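Omission of a single protein chain aside, the complex is shown with its protein chains in their original locations.
Note that the chains take the letters A and B in the order they are written out, and that residue 1 is the start of every chain.
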Amino acid sequence: MGNCMHGICDRPKNTNVRFSLPAVCLVWQLAMIVLFGVFVRYNEEADTHWVDFKEKNNITSDIENDFYFRYPSFQDVHVMIFVGFGFLMTFLKRYGFSSVGFNFLIAAFGIQWALLMQGWFHSLDYTDGKIKIGIENLINADFCVASCLIAYGAVLGKVSPVQLLVMTLFGITLFAIEEFIILNILHAKDAGGSMVIHTFGAYFGLSISWVLYRPDLDKSKQLNGSVYHSDLFAMIGTLFLWMFWPSFNSAIADHGDGQHRAAINTYLALASTVLTTVAMSSLFEKTGKLDMVHIQNSTLAGGVAVGTAAEFMLSPYGSLIVGFICGVISTLGYIYISPFLEKRLKIQDTCGIHNLHAMPGVIGGIVGAVSAATASEKVYGALGLKNTFDFFGDFEKRVPTVQGGFQAAALGVALLFGVGGGIFVGCILKLPMWGDPADENCFDDECYWEVPEDEESAPLTYTNHMIPNKHADMTETNFVEQR
Amino acid sequence: MGNCMHGICDRPKNTNVRFSLPAVCLVWQLAMIVLFGVFVRYNEEADTHWVDFKEKNNITSDIENDFYFRYPSFQDVHVMIFVGFGFLMTFLKRYGFSSVGFNFLIAAFGIQWALLMQGWFHSLDYTDGKIKIGIENLINADFCVASCLIAYGAVLGKVSPVQLLVMTLFGITLFAIEEFIILNILHAKDAGGSMVIHTFGAYFGLSISWVLYRPDLDKSKQLNGSVYHSDLFAMIGTLFLWMFWPSFNSAIADHGDGQHRAAINTYLALASTVLTTVAMSSLFEKTGKLDMVHIQNSTLAGGVAVGTAAEFMLSPYGSLIVGFICGVISTLGYIYISPFLEKRLKIQDTCGIHNLHAMPGVIGGIVGAVSAATASEKVYGALGLKNTFDFFGDFEKRVPTVQGGFQAAALGVALLFGVGGGIFVGCILKLPMWGDPADENCFDDECYWEVPEDEESAPLTYTNHMIPNKHADMTETNFVEQR
Partner (left out) sequence: MGNCMHGICDRPKNTNVRFSLPAVCLVWQLAMIVLFGVFVRYNEEADTHWVDFKEKNNITSDIENDFYFRYPSFQDVHVMIFVGFGFLMTFLKRYGFSSVGFNFLIAAFGIQWALLMQGWFHSLDYTDGKIKIGIENLINADFCVASCLIAYGAVLGKVSPVQLLVMTLFGITLFAIEEFIILNILHAKDAGGSMVIHTFGAYFGLSISWVLYRPDLDKSKQLNGSVYHSDLFAMIGTLFLWMFWPSFNSAIADHGDGQHRAAINTYLALASTVLTTVAMSSLFEKTGKLDMVHIQNSTLAGGVAVGTAAEFMLSPYGSLIVGFICGVISTLGYIYISPFLEKRLKIQDTCGIHNLHAMPGVIGGIVGAVSAATASEKVYGALGLKNTFDFFGDFEKRVPTVQGGFQAAALGVALLFGVGGGIFVGCILKLPMWGDPADENCFDDECYWEVPEDEESAPLTYTNHMIPNKHADMTETNFVEQR
């Protein structure tokens, strides 16, 4: 099996990445080692000098190490990145290896590059010129990578692993700059990254997909769909994303009430989204049946949209409202907007990230801006307000209404970087040297993976209950061919 | 594809939930928003005023926020609810979408309703009439939902999503009342919910199943079984339940030694159960082969049974004994009692919750009563005894033997609410308006889901990569027959 396929693969486009892929992986990894050697060290909480630091700063217990505040959230985020995103994309019938495998590859590269890029902007120790990393850097690196994995969702099945690595290299770089502008220059808050991660990542991916538009993608449409068990694998991704999203939005929130509140808000928004997603999915199918695509994706929209405001005093019912709206909009997006985007705007969005990340991300940015602008000392308390929005130092005199304006500006920056960066990177990826598949080979693991002979491709209905002895010899032959 | 199915579906019973399901989801979700708006606020540890609270109460470090005591356990419990229960029920060959999907739906609704119901009983701030929620409320909401998911196990494959939502609405309500009586009025202890969650949930589900008895369920017996990969999916559920059960039983236990001890006891009871389950499964099959049903379910019985006493000084060997007994009883339950229940008592229990939750839950209640009654200052220490059983305030003078009596009474309350509530709710669900499937369509995702053409029934190699036209007609024919 796959012999004919293989022949087809090779002809119109060369998907053989035997030299480009190893070359990129090895050279970049070596570059990482050199750069880490020059720049990266442990921060004071991860260094053996912590014992001295503790004494100097009157820290009485080891448990006050940031590790214990953030490590459980970190691990949850880690699961979202590798299992959540990876398995969410396994819904395609013959693209599971690439979904999980390339997700794994680009995340593993991305986190290293992100530690450097974000480190230069945020964790540089000016006394010795070194980046000092600790648990929060690891979380931020995972966050940074999330934006590239979101973008992967738009181009899923249509690009080569080399293209994905190039996309990640640029994506992480753009992310770090955008994040620095938003968090440090504009001093906007974005605990769960509705703007920084989701809006940027989604428009980045959609723009790339627009540049890489394939008019003849229909040639592989028989593979652009799910099978029964691939939908169940995808639910593993969905659920781990859904369950751990409270950790995602609270992972780098302020210690104490900040993390606590972010987790509650996210928990509630997500619960609400599930109900409205189910409602819309059933209402807009002609026989009231549910569509797995919606359940796998739109149920997560509330988590995206509550990201920016997760740390704010959004109130429990505020979170429910955000979730309610996003479930509706995201599901309708799958039903009406995605076909429109593909047909009219020439944006082929394999996973529908426009519905899961782009729209909810923008909503999240708006919710953040509004709730920041309307924040008051009455609700937050004097000190609470300063703590929540970090009105200290240069920003001591900023007031909530002004903060709201900066939050809105931040959303604009995220959009700008996403669209602009995406078009730029898309043009690079369009160069005919990256080993991308031909239109008729999209969504097929065969191009980049040794795919085992398998039960699901065997003509099972014919074969389940045959009289075995009759064909014993045939089997032998087949095995030889197959391996 | 699925056309004939559809015709069949529509005829004897109408499974079209296109209006009822969206209506219930939207209206209930709107009601949640209104009720949360009126009633629910953050508690002092999740509110921006925490900084003031800390100062007032001389709390020196953010890490003493309850969030850090309970959040890791909460996330584990969350995984149990959504992945654990969801995937455990995917063992059926064509009911995976409904198992995971409806589990997702009712849990997402249930946790919101539980926050309100439990909030009114336990977290109402009488100064302002608001429910103040924090991380412990989220855990308790997950716990509360667990009882309804247990009940789902009994009716799996035989009810519509609308029925499940109705069941959950009543189930959560009954749970909150029962829990209030048991924990507050009787002042019984039940850290892991052997009585409150498992006994109640299981008898609630079994009673519903009894009321909804289907004499002709045999018509869909060809779908009431597993296939190879569905059994592996179910093992994902089993293992996440098994692994995180120590977190379940310790999640709301007392800070410090309480949580520590509950985790140890549960870890040990579960380990012991695995061995006796394997032993019984092998011993009672005629060729010594193991049965996946037992491994998927009975291995968990020890966690259920050690729930009430998890926080007590049960001793490591005590936990092993509990696990030992439950592995034996639960496995024998699958072999002998389930068929008996179905044949004689007309209780069709799809997942065998009688063996996994009902019997072990009752055993757990008894173990709890006995170990409470026999608790002594010698073993617990004077202060330890008071702390463990909360002999403070109104209950300052209660002694262990009396506590044992109240624990036994609590078990009775759980049974009563389970059976009584189940019969009541079962009668409601019997009304012919909820869109439940006909007997011949039970255990089939087709009724409520758009099911993809799929590898296991479709001859993919022929359709994907072969010369398709040759067999196009054949395929067609096969599909019609097959569905």
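In this text, a residue touches a chain if its C-beta (ideal position, glycine included) is under 8 Å from a C-beta of that chain, and two chains touch if they have at least 3 such contacts.
In this text, all values refer to a predicted model and were calculated from it rather than measured experimentally.
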Check your understanding: For the full complex, which residue in B:G37, B:P72 or B:G412 touches the chain that was left out?
Key -> B:P72
**Study point:** Residue of A:V83, A:L268, A:A372 or A:L385 in touch with the missing chain, whole complex considered
**Key:** A:V83
**Study point:** For subunit A, residues in touch with the removed chain
**Key:** 1, 16-19, 21-23, 25-26, 28-30, 32-34, 36-37, 40-42, 45-52, 54, 61-63, 65-68, 71-72, 75, 78-79, 82-83, 86-87, 90, 94, 96-97, 100-101, 104-105, 108-109, 111-112, 115, 133-135, 138, 161, 229, 233, 236, 447-466, 468, 471-472, 474-475, 478-479, 482-483
Check your understanding: Given the full complex, what residues of subunit B touch the hidden partner chain?
Key -> 61, 63-64, 68-69, 72-73, 76, 93, 222, 225-229, 231-232, 235-236, 239-240, 242-244, 246-247, 255-257, 259-261, 263-264, 267-268, 270-272, 274-276, 278-280, 282-283, 285-292, 295, 299, 313, 315-317, 320-321, 324, 379-381, 383-385, 387-388, 456-457, 459, 462, 470-471, 474, 478, 481-482
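Quick note on the criterion: only the chains that are shown with their structure count from here on.
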Practice item. Indicate the whole-number Å distance between the mean C-alpha point of subunit A and the mean C-alpha point of subunit B. Key: 31
